[in-house]
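Heads up, one of the protein chains got dropped from this complex, but the rest are sitting where they should.
Up next is chain A:
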Amino acid sequence: MTPQLLILAALLTPFIGALVALCLPTRPKAAAWTAVVATALTLAASIALVPVVADGSVHAVHAGNWPAPFGIVLVADAFATIMLVVCQLVILASLIFCAHTLSSYYQRRHLYPLILTLSLGTNGALLTGDLFNLYVWFEVLLLSSFSIMAMIRGKDGRAAAWRYVVINLVSSLLFLTAAGLIYGKTGTLNFAELRLRFGEEESSFLIDSSAALLFGAFGIKAALIPLAFWLPRAYPQLPPAISALFAGLLTKIGLYAFYRVFGMVFSDGTSFPHQNLLFVVAILTMVGGVLGAVAQGDMRRILSFHIISQVGYMALALALFTPLALTAGIFYLAHHIIVKANLFLATSLVEKHAGSSDLGKVSGVARSSPLIALLFAVPALSLAGLPPLSGFFAKFALLQASLAGQEWVASAAIVAVGLLTVFSMLKIWRAVFWGESNESRPAPLLILALTSGVLALVAIAVGLCTGPILAFAEQAASSLLDPSAYLESVLQQSK
């Protein structure tokens, strides 16, 4: 298949799957199977894109054959492709967990079509080549997540859903306003064309205000402190099988937008001091998130705060803005999506096994099920950054980049936050996995253990053969810093 067909397949497969699953409201099993098949096909299509873009080439689909700055473009470069692969992997794992762990209340409420539209929105946001379409795909993604969020029952759950919806709508409005202002100033919303214009024109008032608005909009979506406090209220309310999906995808798509728009499109075309601002905010996010995590007493809540803290690392990589830092950031993004989702899946296993994820109520899981303990330990140690797991190389590359830039505060923060992450993982380990347990507990389902095991194996494999993956991330980073291949591929027809 040509790369163009693969790009279209990444959008059409989840869309068609969602339509089919929507026709099966009374048969959740069939809907789940549809979703699994559609996601597996999408995963296959995105994996098939990897060798195509690995050499730095960029492939664009011009919808309706309209030439680039006027029509809608979908673009696959190394960065978008690596994100596609890990996102689809996580969606697949989460679907399997949803099908086996959620009560019939969730199963009968169009959960699977919604997960597929979430997947559609994610893929669209990763592949789109212009700012307004990025907004539209964000809305597709958000509306699906809103509807899933609205399924939560109970007073706390409803309050959390309400807060989540309102803050995300505010962020979307900021985004929309920014897009309008950018169009008013430059007359285009196409990433490639914008990058060219910013290269030649002087920056101006309207661009700076848009950059500030976009910073706020993406900051809310990516959960950067001080815009992150909606997250630890909302995510713990969801069953872990679904929060694995949210934790893996939503904030990371916000970060992807940060990388794409501030890293590639704006680059240095605006006088808005986004790098300095991001630097401060990133360190605040790293430290604030991990301190929040240390203070919690429930696995779901601890892991939710860790999302914030880890987002800080990836934002810091963008703030440093050197080739090495961006490589580290992209590697970090890919590693983090898998590991974070896997931690939530392990939490789901613990809840199925022991009935709760409260640190005060559960103990002795390592004795009653060593398998679950192992499945938690691998992603937990990887998140904390212990060698030879994927997290170690992500943190190590970032530390190297910040030392090379002589950013001592950032380097100290990277190390200190890493230690505190180990500490809070040990806290979970000591409370939940150590100790005695007398009650008899059900063994984990084989298929679930296998799913979580595959994600853990990916984390180990990434750690063991870091070379090629870092090289791929480097390719992605260099295409952000020097997007000449991107510009050529998108704008070729308009010459």
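The rule is short, and it goes like this: a contact is a pair of C-beta atoms (placed from the backbone, for glycine too) under 8 Å apart; a residue touches a chain by one contact, two chains touch by 3 or more; residues count from 1.
Heads up, the rule we're going with is that contacts and distances are computed from a predicted model.
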item	value
Which of "ABC transporter permease", "Secreted protein", "Peptide/nickel transport system substrate-binding protein" or "Na(+)/H(+) antiporter subunit C" matches, in UniProt, the chain that is not displayed	"Na(+)/H(+) antiporter subunit C"
Sole residue of A:16, A:136 or A:481 that reaches the chain not shown, by the stated touch rule	A:136
Which residue of A:146, A:229, A:396 or A:434 touches the chain not shown here	A:146
Candidates A:179, A:238, A:326 or A:380 - the one touching the absent chain	A:179
Among A:78, A:165 or A:354, residue touching the chain not depicted	A:165
Sites on chain A contacted by the missing partner chain, in the whole complex	132, 136, 139, 143, 146-147, 150, 158, 161-162, 165-166, 169-170, 173, 176-177, 179-181, 183-184
